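What follows is a single structure, and I will ask about it in a moment.
The complex appears here without one of its protein chains, the remainder shown in place.
Chain nomenclature is as follows: A, B and C, assigned in order of appearance, with residue numbering initiated at 1 for each chain independently.
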Amino acid sequence: MVASRTALTVRYAETDAQGIVHHANYLVWFEEGRSDFLRQQEFCYSDLERAGYYVVVAEAEVRYRAPAFYEDRLIVETTLCRLRRKLLEFRYRILGSEDRLLVEGRTLHMVLGRDRRPTSLPQEFINRLQDTLQQGRG
Amino acid sequence: MVASRTALTVRYAETDAQGIVHHANYLVWFEEGRSDFLRQQEFCYSDLERAGYYVVVAEAEVRYRAPAFYEDRLIVETTLCRLRRKLLEFRYRILGSEDRLLVEGRTLHMVLGRDRRPTSLPQEFINRLQDTLQQGRG
Amino acid sequence: MVASRTALTVRYAETDAQGIVHHANYLVWFEEGRSDFLRQQEFCYSDLERAGYYVVVAEAEVRYRAPAFYEDRLIVETTLCRLRRKLLEFRYRILGSEDRLLVEGRTLHMVLGRDRRPTSLPQEFINRLQDTLQQGRG
Partner (left out) sequence: MVASRTALTVRYAETDAQGIVHHANYLVWFEEGRSDFLRQQEFCYSDLERAGYYVVVAEAEVRYRAPAFYEDRLIVETTLCRLRRKLLEFRYRILGSEDRLLVEGRTLHMVLGRDRRPTSLPQEFINRLQDTLQQGRG
């Protein structure tokens, strides 16, 4: 399976009064990983929106194993683990120094049209992602 | 079971370019619901931190059923569904107008001491929450 | 001059590793004060956007006098201090317990149309705000 690895450095604004990264930020980083995963397939989510498709989050799950701190350099590892015409599922691992697992999670997405009703992804998009997955498995 | 109901109005900063509330904000609102739940038991999370206990998020799950928009008036309904010496589990429902269910979720929490190692909640805290739960069930 | 007073309680997610409210949140609270000011004039910013007007921030200034902490109950005091066809200026004071001044600031706004070019506010909007100001001064 193809995985993207997105580097980020923890911002001060992402910490909270416990001195660690506030737990809601991991959803933002998952989203960053997802955006980066698509960009690495030479695909911009912006293009998809311009074409009238919205990929919305239907479910999110996060397991927090160890905290991250200000200025930590992290990796968001993103994989696409399910691809249907009307839904996508991504998995994520947030890694700290020496690739130590800090947080893992998954998000399930539905595809909506301009009218905010469920629709299918454009076939070209599915093909491109499918191809990449198959290359990854081969 | 005792539930707290926390009212909030969606802020502009909580929306994203899809024109709806960004999905990470629901974790912030769950946290608000949790804080409010504890305050309604005449208990401030600040006091617990001052006494050297940190309640950290170990797991979070969110199911998004319908979007919320800028200026929507929402209710965060919070219940404590599990209470052990070293962990707590809360459930949440975010309700829109006419109590329509928009989002639901749960968070699991561990208790850490000043050394960031797992510890037990003070017995007084457990008693107070337990009592409330039992009254609620009675 | 008419001032609105918006109450809020500091959220945990709004704190940072210094143990105080992160300074960027005051811009979000100013925006909340502004939204509330307009709602008190029986005017929703959402309606303005639906009519094709965007009020964008052109300048912001904040002076931080004293920190706020988790669970602090604050007041955002908002006044409209300038109203032209194409611009508005608001002033804000964030007050802590016993109305102690914590933070003050101002924001200057321009009005854009659907094409993101400067335009004038609808006359009806100007009249309503002007009337309120005049009543306030009278």
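Throughout what follows, a residue touches a chain if its C-beta (ideal position, glycine included) is under 8 Å from a C-beta of that chain, and two chains touch if they have at least 3 such contacts.
What you see is a predicted model, and the numbers here were worked out from it, not measured in a lab.
Among C:5, C:23 or C:128, only C:23 touches the chain that is left out of the view. Checked against the full complex, the one of A:11, A:65, A:85 or A:100 touching the unshown chain is A:11. With the whole complex as reference, residues 12-13, 15-17, 19-20, 22, 24, 69-70 of chain B touch the missing chain. For chain C, the residues in touch with the chain missing from this view are 17-18, 20, 23-25, 27-28, 31, 49, 54, 56-64, 67, 116. The omitted chain makes contact with chain A at the following residues, 11-13, 28, 31-32, 35, 39, 44-46, 69-71.
The rule is simple: only the chains that are shown with their structure count from here on.
Chain nearest the geometric middle of the protein is B, using mean C-alpha positions. Most remote from chain C, judged by the distance between CA-atom centroids, is A. Look at where the CA atoms of chain B average out and do the same for chain C: the two points lie 28 Å apart. In terms of their C-alpha centroids, the spacing between chain A and chain C amounts to 34 Å. One simple way to say how far apart two chains are is to compare their mean CA positions; for chain A and chain B this gives 25 Å. Residue positions of chain A touching 2 or more other chains, listed in rising order: 17, 20, 24.
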